[in-house]
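Right, one structure below, let's go through it.
Removed from the display is one protein chain of the complex; every other protein chain stays in position.
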Amino acid sequence: MIDVEKEYPQIDVIAVGAHPDDVEIACGGTLAKLVDQGHTVAIIDLTDGEPTPHSPGPDVRLSEAMEAAKVLGVNKRITLDLPNRRLFDSFEARVMLAKEFRKYRPNVVIGFGNRTPMASPDHWQAMQITDAAVFYSRLTKWDETFDHLPVHTIGRQIYYKIAFEPIQNVDAPGTFVHDITGCLERKLDSIRCYQTQFPPKKDYIFERVKGAAALIGSMAGYSAGEQFFTTRAVGTPDMMDLLYPETRDYTERNALKRSSVE
Amino acid sequence: MIDVEKEYPQIDVIAVGAHPDDVEIACGGTLAKLVDQGHTVAIIDLTDGEPTPHSPGPDVRLSEAMEAAKVLGVNKRITLDLPNRRLFDSFEARVMLAKEFRKYRPNVVIGFGNRTPMASPDHWQAMQITDAAVFYSRLTKWDETFDHLPVHTIGRQIYYKIAFEPIQNVDAPGTFVHDITGCLERKLDSIRCYQTQFPPKKDYIFERVKGAAALIGSMAGYSAGEQFFTTRAVGTPDMMDLLYPETRDYTERNALKRSSVE
Amino acid sequence: MIDVEKEYPQIDVIAVGAHPDDVEIACGGTLAKLVDQGHTVAIIDLTDGEPTPHSPGPDVRLSEAMEAAKVLGVNKRITLDLPNRRLFDSFEARVMLAKEFRKYRPNVVIGFGNRTPMASPDHWQAMQITDAAVFYSRLTKWDETFDHLPVHTIGRQIYYKIAFEPIQNVDAPGTFVHDITGCLERKLDSIRCYQTQFPPKKDYIFERVKGAAALIGSMAGYSAGEQFFTTRAVGTPDMMDLLYPETRDYTERNALKRSSVE
Amino acid sequence: MIDVEKEYPQIDVIAVGAHPDDVEIACGGTLAKLVDQGHTVAIIDLTDGEPTPHSPGPDVRLSEAMEAAKVLGVNKRITLDLPNRRLFDSFEARVMLAKEFRKYRPNVVIGFGNRTPMASPDHWQAMQITDAAVFYSRLTKWDETFDHLPVHTIGRQIYYKIAFEPIQNVDAPGTFVHDITGCLERKLDSIRCYQTQFPPKKDYIFERVKGAAALIGSMAGYSAGEQFFTTRAVGTPDMMDLLYPETRDYTERNALKRSSVE
Amino acid sequence: MIDVEKEYPQIDVIAVGAHPDDVEIACGGTLAKLVDQGHTVAIIDLTDGEPTPHSPGPDVRLSEAMEAAKVLGVNKRITLDLPNRRLFDSFEARVMLAKEFRKYRPNVVIGFGNRTPMASPDHWQAMQITDAAVFYSRLTKWDETFDHLPVHTIGRQIYYKIAFEPIQNVDAPGTFVHDITGCLERKLDSIRCYQTQFPPKKDYIFERVKGAAALIGSMAGYSAGEQFFTTRAVGTPDMMDLLYPETRDYTERNALKRSSVE
Partner (left out) sequence: MIDVEKEYPQIDVIAVGAHPDDVEIACGGTLAKLVDQGHTVAIIDLTDGEPTPHSPGPDVRLSEAMEAAKVLGVNKRITLDLPNRRLFDSFEARVMLAKEFRKYRPNVVIGFGNRTPMASPDHWQAMQITDAAVFYSRLTKWDETFDHLPVHTIGRQIYYKIAFEPIQNVDAPGTFVHDITGCLERKLDSIRCYQTQFPPKKDYIFERVKGAAALIGSMAGYSAGEQFFTTRAVGTPDMMDLLYPETRDYTERNALKRSSVE
C-alpha cells in the first residue's frame, strides 16, 4: 500500500470543476476565504477546457488557470486528462478522480450540483462523476484498481449551482450562504486571469458576479456571499452559534447586536 | 423610561406557544440544551390552555406547566392572559407579547410557523401575533403604548412546526436541525408533566416524539434532533465550522472523521 | 352615479404599499419604466408610515413621498388614512382602497405578495386588503357603500415580494422579470428621497438594491430587473414575441441574436 | 466552410422528439400556430419510432409522420438514424443532431424536459441529447467534426412535458402557456394521422388532448393552450404587453377589457 | 345535553362553501358519487351569496341552490346567516358552523383550501372558519356556548382548490384524485341550476369544468375526476388496493389489467 501521508500533502477542501474557470466562478470567494482561514485547498479540473473561441490553445489556458490558482492562494491545481466537450460519466473517469481524492484525503469536496441548460453538458456529467468518485474513494478491496492508494472517506460533499441566481428547487436537504466578505476582489481577479475566456466585451460578467455576491450575501446578512447546497441537513450542536456565528463571546455578541439596532 | 436592565433579567431565548405543552412538544429538547450551554431561557404561553377534557382547571394545568419548566431548567415561564380557543391576532395581543420581549430582551424568539389543520386554530393566530410582537418590540415612539418599556431589537426569529414530520414545503429561506442528544429524556419528562393532557391511553405520543427525534436527528448525523426554519438564509463566515460543527480543533476533527470511517 | 370619467383621470397601473417607500423599494424601477412608456401610474400608500425613528413627523415623510413620486414621474400619489403599525384587514379598509380603484380605473394593480417575517406585520395585512379591494372594485349593487362610484373591473393583479432575493416557493402560477434597464438610477433616487428612513449609516441599502436589480435582471438577460408573480399563468398568443420580446422585426431580431453570439 | 445560407433554408423553430408523434402530442398546436404567424418550422425525430405493435413497419410510420407534418404545415421533417428503444446520450447522437441545428440555424429549439416513468426511456435520453446538441451547435474549432458546417448559436431553448397535466415541480426558472386557440383541430388531426399508433380503441386519447388544451389554456385565459418551461426567467421590457398581450393599442385594450367585465 | 341522534340525522360527508355554487363547482361530482354509493351528504353555504349582478335577490338564489342540491341528490343543504362579501373569521362564525357539525356528526368535512386571488376574499376567510369549526366541534366543556349540543370528532378534513387546474404548490402532506366518472353530467347540471350566475354568455364555464374533469381524471386513469388535498398523508393498510382500487378480486384485477395492455 502506498504511504500517501508521506507522498502527498493532506488537503482540507477540494473543489471540482469540468473546465478551468468553473470553480472560480462558482466558489472562488469560498476558496480564498478557506485559504485565509488556514485550510489547505485544491482545485481539480476534469478537463483542460480547450478548445475555446479565443484561446490559442491548452497551454495558454493552463497558464491562466495556474495564475488564477495563485490569486486565490490555493495549494494545488490538478488538470485531469478527460476530454473537454465530450465528458461522460464512466468507470474510468470516476476512478481517475477518486485516485486524486485518495492521494489528497480531503475533508470536504465541492462540485457541480445540476444540469446547466444552454451551457455545457460536461457540467451534468461532472456532477455524476464527482458523486461516484466521492463514493469510490472510500471503497475497500480495490487495491489493484486504485494502484494501492489506500481508501479515504470524505466527510462532507457540497454542491454549487454555477448560475448566478440563488439556489432554488433543488432536491437537497439543506442550503447555506458562505460569507466571502473580503474575498470578493480576489474572486474577481481570479476570473480576470482567464483573458482568453473573458475578453473586454464580456466585462459584464464581472458586474454579474458582484451583483450575485451582494444579493446572496444579503440573504444571510453579509456584504458578499456564495451559496451551496448540502447532501444532508444543516445541523448544529450549538444553535446560538449557528444563529450568531460571528462570535462565541456573548458579551461581544450582544454588543454586536445592539450596534445593529436602528 | 423604565430601567429594564435593573427590573428584569436578560433572557437569551424566548419560546412562544399558544398553550402550555406546545413548546415542550415542539422544542423542549432545544430549550434543555440551551440551558445546559449556559443560556438563559424563558417560555411564554399566550393562553392558559384551559379548559381541556381531563383537566380539573387552570390551576392544575398551570402547576403542570411550572413542573415542566423546572424539568427543562428554563429560567422563567410566563402565562399571558389571552383567551384559549378564541385567540385572535389583535393589536392588544401583539402589544401584550411585545411588552414581555421588551422586558426580557431576548436575542432569539422561537414560535409557531404554520397553520395546523385538524388541530387548534390558536396556533395560526399565535404565529401572526408572534411575528407582529417581534416587530413591535423594536419600534420607537410608542412610550405610552408600552408603559415606558424601552425598545428592544430581537436579533433572530425562528419557527417550529408542531407536527412530528420533518419540515417541508415552507416558504422559508433556511432550515436547520438542532442536536438534542442528551436532552431527549428531559424533553419527554417535560411532556409527561402534563398528566391532564397525556393520560396513559395517550402514551403512544412518547413513541412518536422519540421516533421524530431519532429521524430528524439522523438527517444531520445526530442521535436526536429538533428542526427549525429561519427568517433568513443560514449563513456562516466559517464553512468548515458549519460542516464540522463538533470541533474547531482540526486535528481532533480529523480524528473524529477517521473514527467514523467504515 | 358619479361620472368618474369626468371627475378622475384614468390610471393604467396602481401600485399599493403599506407605507411610503414600500413601493419604491419593491417596484420603483417598474413604475419609472411604465411612465417612460407613456402609461399613467399612481401609488397608493395605505398608511402615512409614521412614526419612524428619525422622522420629525408625518409632514416630513409625506413631503419625502411626494418628492419620490416626482422622481419616478408617477401621475398621482394617494395616502390613505389607515393606521400605521396597526393595519388590519377589515371591511372599512377594503372599501377605502376599493373606492380609489373605482375612481381611477386601473388596468393593473401591483401589491404585496407575502408575509415579511422580522419586518412589519402591516405588509401581510396590506396583501389581504389589496386582494379584497381588487374584488370589491367590480361588485355591483353596492352603490351606497361606494358613494355611487361605478364598478370597475381590474384586468390583472400582480405581486411583489419586498425582500431582495428572487421569488421562490410562492403558491403562484407564474413569475416574470421586468426589464428596468435605464430606470435603476431613478429607482435609487426615489429611495434616496426618504432621508428620514435611510440616513447615511443605512447606505448599504443602495448597494443591495443595485445587487438585486443586477442579479434579477440577469436571470432574464437584462442589465437590471424587478420580479413579480402573477395570479394566473403567464400566457401569450405569440411565443416568439415572448421569447424575443425586444423586437417584432425578425430581420432585426436575428441581427440582435447574432451580435450576442460569442 | 459550407455556405449554409445557400444550401439550407433558415428555420425559425425546431421541435425535437424521440419518435414520430411525440412532437405532435406535446406541441402540435404551437407548431401550427407558428406556421400561421409566418415562421418557418421544422420537426426532427431522433428515431423512426419503429417497431410498434400495429405498424407494418418504418415506411408506413414515416408516411404517417409526413402526413402529420403536412397537416401542421411545417416546412420540414427530418428523421435521424438513431435507434428506437435503445437511444442513449452519446457523442455521436449529439453531433448528429447538432449538425441539423447548424444547417437550419433555428432561433428556438423545443424538446423533451423530463423523465417519463412508465413510458419510453428514450425520452429522457432525448432530453440529454438535445441539451448537448444545443451547446455543440455553437462551439467553434470543430470544423472536421461538423463537416465544415459553421457554428450557430440558438437563442432560446424551451421544454415540453409530454404528460397531459400542467407542468409542476420542474427545476426551471419560468413557465408559460401558449395560446393555441384556432389550432387545436389541426393538432388533433396531426395526431390522427398516426393510425398505426392510435387505432379506434385508443380514441380516448383525443378527449385527453382536448381536455388538457382547454384546462391549460384556461390557466392563462385562452380557449386552448400548450405549456412550456424555459431555461431562463420569463422576461419582458414591456410589462403591459406581457400582461395584456392581445393588443398594443391601449384604446382597444381597454375596450377588450371592458367587454370581459361581467 | 341535547339528544342529537334523535333530533338530527347523521350525515357522512359535509361540504362547506362560502356561497351557493362554490361546492358544486369544486366537488359536485364527488357529492353525487357519494350519494350513489349510499352515503348521506350535506352542503353548508356560509352565506346566501347575494347580491350578485343578475340575481333578483336571495330568494331566487336560494331556490337555485335547492334545485342544485336536488340534482346532486344530497340529503340536506343549509345556508348560514353570515354576510356575503364581508365574511371574516370570527368566534361567532366558527361557533355557528361548528354547531352544524355537532348536529349532523359528519365523518368527513370538505372545504376551501386556499386564497383565491382576483376572486372573493370570502373564500380565504371560509377556509379559516372551517378549520376552526372542525376543531371546535370536538371541544368539551363548552355546553353553554354550544346550546348543549354534544361534542363530535370529525375523522377527516380534506380541501378543494376552486381553480380548475390541478393542485400544486400547496403545503399539504397528500393529494388524491376522486373518480367521478358517471357523475360529471350531474355536476354540470347542478351548476346549470344557477341561471342567475351562469347566463348563456358564460357558457364557456361548462367547457372548462369538462376539460378539468377530463384532465384531472386522466392523471389517475379515470374518464373524469376531482382532486383534493389532505391534512395528513394518504395512507393504506393494503397497498395493492390503493394501486388497483377498482377491484379486490385478483383474478378480476389481472383480467382488467390485461385488457388495458396495448
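Chains: A, B, C, D and E, in written order; residue numbering restarts at 1 for each.
Going forward, contacts are C-beta pairs under 8 Å (C-beta built on N, C-alpha and C of every residue); 3 or more make two chains touch, one makes a residue touch a chain.
Computed from a prediction, not measured in an experiment: that's the story for all the values here.
The missing chain, though absent from the view, touches A, B, D, E when the full complex is examined.
Within the full complex, the residue among A:Q37, A:Q128, A:T181 or A:S223 touching the omitted chain is A:Q128. Of the options E:R77, E:K103, E:H178 or E:K210, the residue whose C-beta touches the omitted chain is E:H178. Remark: the omitted chain is touched by one listed residue; of A:R115, A:R208 or A:R232 this is A:R232.
One chain is missing from the display, and on chain A it is touched by residues 90-91, 94, 128, 131-132, 134-136, 139-142, 157, 169-173, 231-232.
Residues of chain E in touch with the missing chain: 12-13, 30, 33-34, 37, 39, 107-108, 138, 140, 151, 153, 155-156, 158, 173-179, 181, 219-222, 225, 227-228, 230, 232-246, 250, 253-254, 257-258, 260-262. Think of the hidden chain as still there; on chain D it touches residues 51-53, 85-86, 88, 114-115, 117-121, 124, 165, 169-170.
In the analysis below, only the chains that are shown with their structure count from here on.
Using mean Cα coordinates as chain centres, the one most removed from chain E is A. Of all chains shown, the one whose average CA position lies nearest the global CA mean is C.
Computed from the mean C-alpha positions, the centre of chain B lies at a distance of 36 Å from the centre of chain E.
Once the centre of each chain is set as its mean CA position, chain D and chain E turn out to be 39 Å apart. Multi-chain contact residues, meaning those touching two or more other chains, occur in chain B at positions 140, 170, 173, 232.
Taken as a contact graph, with one node per protein chain and an edge wherever two chains touch, the assembly fits none of the named shapes, being neither a line, a ring, a star nor a complete graph.
Each chain pair that touches appears in this list: A-B, A-C, A-D, B-C, B-E, C-D, C-E, D-E.
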